[in-house]
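Complex shown without one protein chain; remaining protein chains in place.
The block that comes next holds subunit A.
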Amino acid sequence: MSDNPFSLWVYLSQSPLLWLTVTLLTYAAADAVSLATRRHPLANPVLHAMWIIGAFLLLTGTSYTTYFAGAQFVHFLLGPATVALAVPLYENRKRVAAAILPMLIALAAGSVTAIVSVVLLAQAFGLPRSLILAMAPKSVTAGVAMGISQSLHADPSLTAVAVILTGIMGAIIVTPLMNLTGITDYRARGFAVGIAAHGIGTARAFQVDEVAGVFAGIAMSLNALVTSLLVPLAVTFLVH
């Protein structure tokens, strides 16, 4: 090690330990800042952790594959976290059962809007077909959206980026936008952000209000079901 100061870096930069630590440390710092600003929407911890780690990878010339070898342990937990949504759902079952009809109607309207709006806008901007297909499932959670994208022969890693960007924008916009509309029904506010901005929106909703978080979680799970059925349909009818 003392012979060559770079040999330690060469060893560490290839090990999952370094990149897992970098992911957790950066997020912990970004989350601390978010907490210090009393959860200001622009202090979104995902957004800031993302660009800081991204810049670090570019500066050190580390490939995403090497990074992901460490970060995959965090990424993996997306699945179990989806299962875990059963618990807040169970604990608020009476409130959820009472709102089942408005939820299903809002789900249909929101899910269709999320897909159709992005496809039509992308066509209006004249984006290439491959890009439109990859962006179509952007409102559902990363794992599901990547699956949909794969079945359309689009680029799943591009879909993941569209999904995360959508989630961050939704999480930043939702509170000011909803305050502007004057709607104070936290069930409706949570449900909307769960449909539009999946898990990142749900995480934001839990920060604002527990009921909003529960409804966001339900919306995100229901939307995962509906969108997997709707995107292939929408693509058939809208993308030429």
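The working rule: contacts are C-beta pairs under 8 Å (C-beta built on N, C-alpha and C of every residue); 3 or more make two chains touch, one makes a residue touch a chain; residues count from 1.
Convention: contacts and distances are computed from a predicted model.
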item: UniProt protein name of the chain not shown, from "Urea ABC transporter permease subunit UrtB", "DNA-binding transcriptional ArsR family regulator", "Acyl carrier protein" or "CidA/LrgA family protein"; value: "CidA/LrgA family protein"
item: Touch residues of subunit A, complete complex, unshown partner; value: 23-24, 26-27, 31, 44-46, 49-50, 53-54, 57-58, 64, 67-68, 71-72, 74-75, 77-91, 93, 99, 101-103, 105-106, 109-110, 113-114, 117-118, 121-122, 125, 127, 131, 135, 138-139, 141-144, 147, 151, 157-158, 160-170, 173-174, 177-178, 181, 183, 185, 187-189, 191-193, 195-197, 199-200, 202-204, 206, 213, 217, 219, 221, 224-225, 228-229
